[in-house]
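The complex appears here without one of its protein chains, the remainder shown in place.
The block that comes next holds subunit A.
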């Protein structure tokens, strides 16, 4: 942000009476345009309408529940990734971290013949430690997070494959379906409830809870203020006493926590894990966050926007199937959507700031 002064604009020197009279000109539409989620919401409505017409079955309750499920699997990760991006950093290791978390849980329980809940607990600790490792390296070395997490991305990919082959002899883990505690853990991470005849996957509840928690933190707590500040101008934040290092490490731990939830879901919905999975998913999370209005440079964005971004991709990935098209086109759509949404967001923000 340039500190050069714009040519002297008239300064309000005296407090005018009726201090808000200039606000009248900012209509509701203008204020909506100032929201980071706007681009994503407009996009979501467009995609929804599109598939409502293009696919006959899209509007059925069953289809919508499937769409929501697909959205939630991306969305659980997109929410903390959005917070991290608002804090000015990336995490390229987020995709494989999900699989790492599942592998740790599965292999620990299997090898130690322990209750699956023990594996779940160990997995939580180790996954959080990976998050701390990312954050600690970042704040210590002051290298760009792109490099640091690209490093952890490859290291985790290698460890996932290496350890799985070393321990189980194949690229996938042994089934833990018959182990103690499996059924109760499945209830928490991979069950589904029927509400009014509609199947609701438990991940949708996790997703909604995470959105609510993240939004609460961002907008209503001190930590939220710090997240915006470390992403917007870390030096200024440090100068007024914001704990920049702790905030960033905390954000990486948030991503790790969500990776743990995702990983346990993966494990308990299939009972065995392919160690090579997860690669490339980190981009889905980043795209969802960016479509949802998070600035790539940090300091701006919202958790709800990222959730809407995830919803767009849920609708598209399933909508293409319901419309009986070739699903190969999905990836093309991902890229095009990212470009369009980012352009729209940039344009909206420019208009919103000019209107003030």
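Just so we're on the same page, a contact is a pair of C-beta atoms (placed from the backbone, for glycine too) under 8 Å apart; a residue touches a chain by one contact, two chains touch by 3 or more; residues count from 1.
The working rule: contacts and distances are computed from a predicted model.
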### Message
Given that one chain of this complex has been left out, which of "Aminomethyltransferase", "ATP-binding cassette domain-containing protein", "Aminotransferase" or "Probable glycine dehydrogenase (decarboxylating) subunit 1" is its protein name according to UniProt?
### Response
"ATP-binding cassette domain-containing protein"
### Query
Of A:228, A:252 or A:268, which one is in contact with the hidden chain?
A:228
### Task
Consider the whole complex, including the chain that is not shown, and state which of A:138, A:185 or A:242 touches that chain.
A:242
#### Entry: Touching residue (missing chain; options A:119, A:250, A:299 or A:314)
A:299
### Task
Just the residue numbers, please: which parts of subunit A touch the chain that's not shown?
1, 3-9, 11-16, 19, 22-23, 26, 216, 220-222, 224-226, 228-229, 232-233, 235-237, 239-242, 295, 299-300, 353, 356
